[in-house]
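The complex appears here minus one protein chain, its other protein chains still in place.
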Amino acid sequence: MIRFEPRENVSTRRAVGAPVFAALIALSLAAIPIWAAGADIATAYILMVNGAMGSVFAISELLARATPLILTGLAAAVAFRAKLWNIGGEGQLYAGALAAVAVGSGGFALPPYALIPAVLVAGALAGALVMLVPTLLKVKLGADEVVTTLLLNFVILLFVQMMLEGPMQDPMGMGWPQSEPVLEEAMLPQLIARMRVHAGLIVALVAAIFAAILMRRTVWGFEIRAVGANPSAARHAGIPVTATFVRVGLLSGAFAGLAGVGEVAGLKGYLTADLSPGFGYAGIVVAMLAGLSPLGVVIAAIFVAGVFVGADSMSRALGVSSYLADLVVAMSLLCVLISGLFVRFHVRIGGSRLTD
Amino acid sequence: QEEKLKVAAIYTVPVEQQWVSRIHKALNAAQERGDITYTFSENVANTDYERVMREYAEGGMDLIVGEAFAVERAARNVAKEYPDTAFLMGSSFGPAKPNFAVFDNWIHEPSYLTGMIAGKATKSNVIGMVGGYAIPEVNRLMNAFIEGAREVNPDVKFLVTFINSWYDPPKAKEAAFAMIDKGADILYAERFGVSDAAKEKGILAIGNVIDTAGDYPGTILSSALWHMEPTIDKVIDDVASGNFEPADYGPYSYMAHGGGSFVVDETLADPEAVKAAKEKEQEILDGLFRVNVNDEEPKSTL
Amino acid sequence: MSDAPAEQAAVLKLTGITKRFGALLANHAINLELYPGEIVALLGENGAGKTTLMNILFGHYVADEGTVQIATADGGLRPLAQGSPQAALKAGIGMVHQHFTLAENLTGIDNILLGTRSLLSPIASKRSARTRLDKIMRESGLTVDLDTRVSRLSVGEQQRIEILKALYRDARVLVLDEPTAVLTPQESENLFQTLRSLADEGLSIVFISHKMAEVLSASDRIAVLRHGELVADLPSELCDRNMLADIMVGRHLEPEARSEVEKGPALLKLSGISTGHGRDALHNVSLQVHGGEIVGLAGVSGNGQGALARIISGLELPRSGSMEIDGRRLKPAPRAVMREGLVRIPEDRHRDGIVGEMTVAENLVIEDVRSRAFQSFGFLDFAAIDKRAGDAIDAYDIRCPGGDAVARLLSGGNIQKIILARTLDKEPKVVLAAQPTRGLDIGATEDVHRRLFEARARGAAILLISEDLDELFQMSDRIAVIHRGKVTLPQETATLNRSQVGLMMAGQESEDAA
Partner (left out) sequence: MEILDILVNPNFWAAAIRIATPLIFGVLGALICERSGVLNLGIEGIFTAGAMAGWMAVWLGADLWTGVAVAAAVGGAFGLLHAVLTVPFGLSQHVSGIGVTLFATSLSYFAYRTALPDVSSPPRITPFQPLKIEGLSDLPFIGTALFQQTPLTFLALFLVLAVAFILNRTPLGFAIRAVGDNPAAVEAQGLSVFGLRVGAVIVGSALMAIGGAFLTMSAFDAFFFGMVNGRGWICIALVVFASWRPGKALLGALLFGAFDAFQVRLQTEVGAFVPGQIFLMLPYLLSIFALVVAARKADYPRALLKPYFKGQR
């Protein structure tokens, strides 16, 4: 019989070591599909490392992909801290992207220097407002936000499609369901010439630091943690529970909205309905990998992005099905999540301890 | 003898998707002939498209084939940065210097001919058309089909639905069923799934881009086929001989170049109609008849 | 060890039970025997290891050392497989947990039948089971509507379902963990009568309690645990209150005596408050509490105390009526009433009192994080928070590894001390103390009482909501009774006696008393 006993004190060595170990195990498990696809395993790993960080280009790609993951990861991390289960990062991301395009494609007459801030604010605001709905439904009417946020993803995606085939369709787009392009002046600048990593990364890192300080050092963070751990006691202690949920919801939505801004105004230049390959959902896993710590989110996002970009590049170089990349990412996530258990619990088999 | 040409293709959908399958097939054929080495990435998300392009370009590919439709700007930017690589991209826009050539599935001519067959074949005078998105590539084929059908049968009416997806066969099938309910007895199968509905309900369908007659015996009345081989072979030839120009390779999809063809199941079609269509086909090949290019979104007329 | 009749064979025998949680020795080499037809009370401070021992017996925990043996049909003993509630149930051990283990979305009978039939049986006819249960209910006097969903049953009824669960499975040994913590005096009395009649039928019963009076009156034998060790195992008639307290705590305790305090102005004033409906309603409640006095509010739980506490705490707006603190009407919000000098000791300290996942220090400042003392410009002042924690831990003798220990790991008594520290240290004008000693051992209880008297001496107005008549009579200057949402006029404690109050709690005389 297997039993788990919670650990009271977790050493840093264990807290850091276990996920690293798990990541290694996951990567070695990737050998199975590589082998199944008939590729040479050693070459595959070399190519994978190269693809993730073997060149400036690779690193730029890694960071470009990590950027939205950091932001959606933060969106999940701050919300989950308050036990506000925001599964709607994907929809909020699209809302942010839609707003960014609306503002950034010249819809409003703004001076050039105001365009980038306006695009960022619009995207953050749109994401925040989208998250406000389920938050209010939860605090005012008791509707479970897991379901409402999940459902809103589809509503928003359909809305985006509707806009892209209707009022926001690019008149020059030959009927393709895509938006007008974001003006050059509204685009987030590239960080390295001719590379894709863009100023959205700075936004993401600033957001992570902001979230870290907010959570650990401020009254609002204190209140968020209290509400998350025990809303009833928090209410009794005079903490404004509803306001705290609303604050967290807005913040979480804003982070996800910024992720959308980065994707349209940093990378693509215009909006299509397939802007995000599930960054919103991946953000949830990133947040959990990070143990809901904002700075951990940065590391987890870089890890996930690295695995994907590396495996993707490797699959291309070897001519293996490119679905391998998603598979390796999924396996890594599961392994790292499981490793979290060995951090939090003693595992006993029968009467004896498996780990100490 | 110098090394084989290195060709990579980047597809935003799986290679089974009919449009892309034509490119895939032509490139595979070229590889089997020994002209090129061919690698590809399928189902590449738009977010990743640029990276994949760069990776192939960095990897020393001589020619990169793909679809720029949803990533027009990024694709053109990347191409500019790798002037030594030739790019041949599906696009609704024109070519660009120094190395960005374009192509498209210009099979409006055979579509017109299939319209002539369908117009004669319908008894209810209702034809259902299920498309992916109302984009020029789709619209012009549908419009050509409609014109062809009207030429032989002025009374024919059309039902048009776009499923707003490139790849959702069950949904296309449902849309087709809905049209059958409304009295359509011929279905224009722009997407996968439509012919399945036709087969299930025992009516006829018009094929598009690929020949699916073998999969739906007795169902596919006529098809407008697309062949990428003339385009691909031409561009490979141009690149290999150093004559590559950023040109519009679209015309290589015309019937005159063998890029488009018209097939009809004569056991199903009215001999009169077949005869008329074959005559029209000859006129097209002889340059005596030009099928209109109309990119407007077609609408239901019932 | 015990002087139970030696010729009678034990039905259950625990030998050398030791259980560690990490470094903590929760049970240490405990030997205990149980004989047919006897009622044993298990006594001990919070955290002494009582629940742990019973959980081992029932298979929730596995002991690190020691054995559990159960009588066989031929009178011998056989070892009981540990870590398996199923084995315990099969051997005839039934347990009523302190926190009930009922599925609230099922009816009583479905809860009782849970696990008694094969999960693969295609259909669940209840006819024979019902006949048997009717018989059990008749014989034991534990009547309850079996076809009502458990969520609609009162706490007392739910407990009866719990006991019926054990009896239906032909339990030979019945364990009850703090069964009276949630019961009214009347309900407790009924429970013990039932238990006695069951024991007379041959059932062996172990119950855990902190209430000295019932331990002494209801048990045949008393076992006392201290820091995980069995320190006494005596027939009840040889015990008395003081002696048990000494054994339990290991030192002598003197009950707090009430001093004379001059009565001040009315600091808490409720006029004509009505709200809610059903069990949790209030009807035209008016009440005044003066500075320097404790008004006890007696009543069976569920007669509107919850609504009253919520309204006073500012968590809920009454339908009509008003509340004043020191002559000022307030916006109904926890923060607003706190600012006016009202503090609360909530009834359910785990749910409403502390945030278990946060540290002791954080819990100590949670009501005041927004005050200048602990923050500036929205940023927390960690130095001030740590200092506050250190001071409070010393002043209130909060037993914990330190201010950064997670609050959830503290015992009930120490959790209550955190709440006392953060509320009473503010020198409040009004204290609302709801069931402040429920589930606490006598040591911790004395502590709470002493702190409340200190607040009273400083001139605070204290409203003490309690079901414990002993506590009410010991603490209160005046006592009011709440029944079905109506509150009687408080009367001087000296003019009242227990049976009078008990009857009023049950609803009698409440009309003419009002």
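Letters A, B and C name the chains as they come in the text, with residue numbers starting at 1 for each one.
Note that in this section contacts are C-beta pairs under 8 Å (C-beta built on N, C-alpha and C of every residue); 3 or more make two chains touch, one makes a residue touch a chain.
Owing to the predicted nature of the structure, the values given are computational and were not obtained by experimental measurement.
Every shown chain touched by the omitted chain in the complete complex is listed here: A, B, C. One of B:210, B:236, B:264 or B:284 touches the chain omitted from the figure, and that residue is B:210.
Touch with the chain omitted from the figure is made, among B:66, B:95, B:115 or B:128, by B:128. Remark: the omitted chain is touched by one listed residue; of B:173, B:234 or B:280 this is B:173.
Checked against the full complex, the candidates C:27, C:55, C:184 or C:313 give a single residue touching the omitted chain, namely C:55. Where chain B meets the missing chain, the touching residues are 13-16, 18, 21, 24-25, 28, 43, 128, 159-162, 164-165, 167-171, 173-175, 177-182, 192-193, 196, 210, 212, 215, 299-300. In the full complex, chain A contacts the hidden chain through residues 2-4, 6, 33, 36-37, 85, 87, 137, 141-144, 146-148, 150-155, 158-159, 161-162, 165-166, 281-282, 284-285, 288, 320-321, 323-324, 326-327, 329-331, 333-334, 337-338, 340-341. Contacts to the hidden chain, counted on chain C, fall at residues 55, 58, 60-61, 84-86, 88-90, 95, 97, 99, 101-106, 110-111, 113-124, 151, 165.
Keep in mind that, in the parts below, only the chains that are shown with their structure count from here on.
Among the remaining chains, none touches chain A as well as chain B.
Chain centres here are means of the Cα atoms, and by that rule the chain farthest away from chain B is C. Between chain A and chain B the centroid-to-centroid distance comes to 37 Å (mean Cα coordinates, whole Å). Distance from the chain B centre to the chain C centre is 76 Å, each centre being the mean of its Cα atoms.
Mean C-alpha position of chain A lies 45 Å from that of chain C. Contacts from chain A toward chain C in the complex involve residues 1, 8, 217-223, 225-226, 229-230, 232-240, 351.
Chain B makes touch with chain A in their complex at residues 39, 41-48, 50-52, 54-56, 58-59, 69-71, 73-74, 81, 92-93, 133-136, 139, 164, 295, 297. The touching residues of chain C, counted against chain A in their complex, run 22, 62, 83, 313, 315, 333-335, 338, 344, 346, 351-358, 362, 366-367, 369-370, 375, 378-380, 406, 409.
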